[in-house]
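Excluded from the complex is one protein chain; the other protein chains are retained at their positions.
Going by the order they are written in, the chains are A, B and C; count residues from 1 in each one.
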Amino acid sequence: MLDLIASHWNYLIVVVLMLIGLYIVMSRQNLVKKLVGLSIFQTALFLFYITLGRIDGGTAPIINPDVDYVYSNPLPHVLILTAIVVGVATTALGLALTLRINDAFGSIEEDEILAAKAEDGLIEEKKS
Amino acid sequence: MIMTNIPGLIVVVPLLSAVIVALMPSGGVAWVLTLLATIATFALTVINATTGDGATVSYALGGWPPPWGIEFISDGASRLMALIISFLSVASTLYANVLIKKEIHEKDQARVYGAWLLTIGGLLGLVMTGDAFNLFVFLEISSLASVTLVAMGAGVDRRALIAGYNYLVIGAIGATFYVIGVGFCYAVTGTLNMADLAVRLPGATAAPVFVGLAFMVAGIMVKAAAFPVHMWLPAAYGYAPSAVSSLLAAIATKASIYVLARVVFTIFGGLPDVTDLLLNWVILPLSVMAMFAGTILAIYEHDLKKLLAQSSIAQIGYITLAFAIGTTSSISAGFIHMANHAMIKGGLFMAVGALMVTIGKRVTMSSIEGLGRAMPWTCSAMLVCGLSLIGLPLTAGFISKIYLVLATLDAGMNVITGLILLSSALSVLYLWKIVEVMWMRPYKGKALAENILIYGPLWLVAIANIVFGIYAKPIVDLADAAARAITGGAL
Amino acid sequence: MMSSNPVFRVTTKILFAPIIVYGLYVQFHGDFGPGGGFQAGVIIAAAFILYGLVFGMVALRKLAPPRIVALFMAIGVMIYGGVGVVSLLNGGNYLDYNALDHHDPAHGQHLGILLVELGVGVTVTSVMMVLFFAFAGYGDPKAEDDGGQG
Partner (left out) sequence: MTSVMINLFLVSLMVVIAVMVVRTHRLFAVIVMSGAYSLISAAMFVNLDAVDVAFTEAAVGAGISTVLLLAAMARLPAEEKPLKTNVIGPLAVVAIVGALLVTAVVDLPAFGSADAPAHTHVAPRYLAESDAKLHIPNVVTTVLASYRGFDTLGETIVIFAAGLGVLLLLAGKTKTQLPDYSKPKTARSATRPKASSSPKKTRQSSAKKKKAAMKGSSS
């Protein structure tokens, strides 16, 4: 058990971070906080990939032909560069939507927005 | 030069045209360019599907051989899907012209068409790619673009904004789950290429592979709006601008379901024990629940757009059910239904959109009273698609139901056959309600003008429903090839 | 959004050019050290954002008209996609940089990588600036009347 924790501790902590992020997105009502939770979740995912790519005694994958280094795996780094950019794109779009929602509904709390939404439905029924 | 590069061009053409279209000064010019781009893409997919000897073609992007580079795969399955997506995007684009003008401010139209093409290009990339991580990139292109499109419905109804937000956040969670799954598979195999993964996964450490499969499937089910993670779909399709609803309903979830099949049958094709477990004990029961939940919710729904969206959940259930049975004939039936349902739902959403802009308010059971007389062209096309939805003979829907029922009987799953028939019978209820209100009641309002630019494309889709209901051979053949390709001939 | 504090104003004036130069260094030195289009794009955009925060949005709109910035958003993608199209025309697969120079594929790769990184840099810079314009100018009627629309 202790051996396992010693050899996998980094993964286990990444899992904890992922779960906290996921919990924030799923449980919170506030739209901004959901986005922050999402980015915590995604950053934990980045950490997971980079942890995968790490080699003990390795160095950053920038080749120096004169010295015989061990290099870390560059592929996860590339994937995560892509994922980081996707993450900021999601955050930006989510924030833009949050601003519009705040203007349209006067709130960024999900339960209040849902109440306003239900009201819209009632107005429609009354009209028809 | 063009011939050898077709698999790449199918994706590149819409994506790069999107960038140009978004810069256009007026919506009219942007629409013409969008139409040209979708027609060109359609032509490419037709050439892609008709030339060649049916063998799998691998297209190495950047000239790097897989698994080091990214490859596109053109096989029976991706050919059929690309064909469906590009055909319906042509029809939806034709139809969009008038509706986008009505629902979106003139200054915004060019950019909306840009996002429109990005959605199409992203979905095409989703079906063409043979690389597990590249798939994620396309998932995000299509989802960011379609979230924007859905949220543009705020010009008609503010609830589109919250629908867009939920679509974005739930979709992002789904995509992140998918990437976690890919990460596990990469950690134990060292590759991201789908074909290479299929070879190396059976020999890899078991636990990360199983969990990787679970996460990938869960993530994609969110994107495909499979029961029980479908909650974003009714609002997103219900409040999106009408043109956008018809585009997304026709093709967006289909591409995700296809990806689900790719993951289960191609990437994890070497582990039939594990995937059978998943299909029989998770996807099959969930599909059956989806069939009934979607249908029953649709029966109680008054808003027609949302009713159609609920019915989509049930129809997605039919498709995943067909895949879950897992025989070649059932997978083929799944593909047939995917093609037909794209035409059916595309047509129905088009019709409801046409009604909505004509009567100028949300289309509910009470606002369509007697419209059959006031808008005969639109309503009769809607009737055709509706009959196809419940599976009346001589319509495309009939063909899907027949093949689905035959496949379940073949597999010896008589209970499932009964459930399919029962759920189809239930779907008659909501359709009959629409028909009754629309055609049997007198019309009281003022005269309404129909626009051929709107009902023309709608009839194009409706006629496709009839044509492929009578002459089903092309779709059935393509679907057979697709089923064989996606299982790698293993079954 | 504007600061009248002279310390900020002077510091920004002094820092503006070096930040951009550093961004360009990161952009074109990506082959040898950490860096590349994304990082450079964000750094260059940061210089403009700093300028906007300190001297106000009006000054920033004069310095970098939003319409032009939105245009560059597309130009970056087209540079990247264009490299792919050129390699197609040269008989290679899409984005095959070897086809850019048939005599010396390594040179073709260099050229291709340089150009696509440039495309990434242009798009990232302009999108980051567009985002800043949109968020800072949202709800501001002045921004909507002139270039806020881009």
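Here is the rule we use: a contact is a pair of C-beta atoms (placed from the backbone, for glycine too) under 8 Å apart; a residue touches a chain by one contact, two chains touch by 3 or more.
If you're wondering where the values come from, they're calculated on a predicted model, not measured in any experiment.
In the full assembly, the chain not pictured is in contact with A, B, C, by the touch criterion defined above. Touch with the chain omitted from the figure is made, among B:M3, B:A206 or B:I452, by B:A206. Residue positions on chain C in contact with the hidden chain: 26, 30-36, 38-39, 42-43, 45-46, 49, 66, 70, 73-74, 76-77, 80-81, 84, 94-95, 97, 106, 109-110, 112-113, 116-117, 119-120, 123-124, 126-128, 130-139, 143-144, 148-150, in rising order. Interface residues of chain A with the unshown chain, by the touch rule above, are 4, 7-24, 26-30, 32-33, 35-37, 39-40, 43, 46-47, 50-56, 58-65, 70-82, 84-93, 95-100, 102-109, 111-112, 115-116, 119-120, 122-124, 126-127. By the touch definition given at the top, chain B reaches the unshown chain through residues 15, 18-19, 22, 61-62, 64, 67-70, 104-108, 111-112, 114-115, 118, 121, 125, 133-134, 137-138, 140-141, 144-145, 147-148, 151-152, 154-159, 161, 180, 184, 186-192, 200, 204-208, 210-212, 214-215, 360-362.
FYI, only the chains that are shown with their structure count from here on.
The chain pair with more C-beta contacts between its two chains, of B-C and A-C, is B-C.
Chain centres here are Cα means. That of chain A falls 27 Å from that of chain B. Chain C has its Cα centroid 35 Å from the Cα centroid of chain B. Put simply, the C-alpha centre of chain A and that of chain C have 25 angstrom between them. Counting partner chains per residue, chain C shows two or more touched chains at no residue at all. Looking at the complex, you find that chain B touches chain A at residues 133, 136-137, 140, 144, 147-148, 151, 154, 157-159, 161-162, 164-165, 168-169, 172-173, 175-176, 179-180, 183, 186-187, 192, 302-303, 361-362, 364, 366-367. The part of chain C that touches chain B in the complex is made up of residues 71, 74, 77-78, 81, 84-85, 88-89, 91-99, 149. Note for the complex: chain A touches chain B at residues 18, 22, 25-26, 31, 34-35, 38, 41-42, 45, 48-49, 52, 75-76, 79, 82-83, 86, 89-90, 93-94, 97-98, 100-101, 104-105, 113, 117, 120, 124-125, 127-128.
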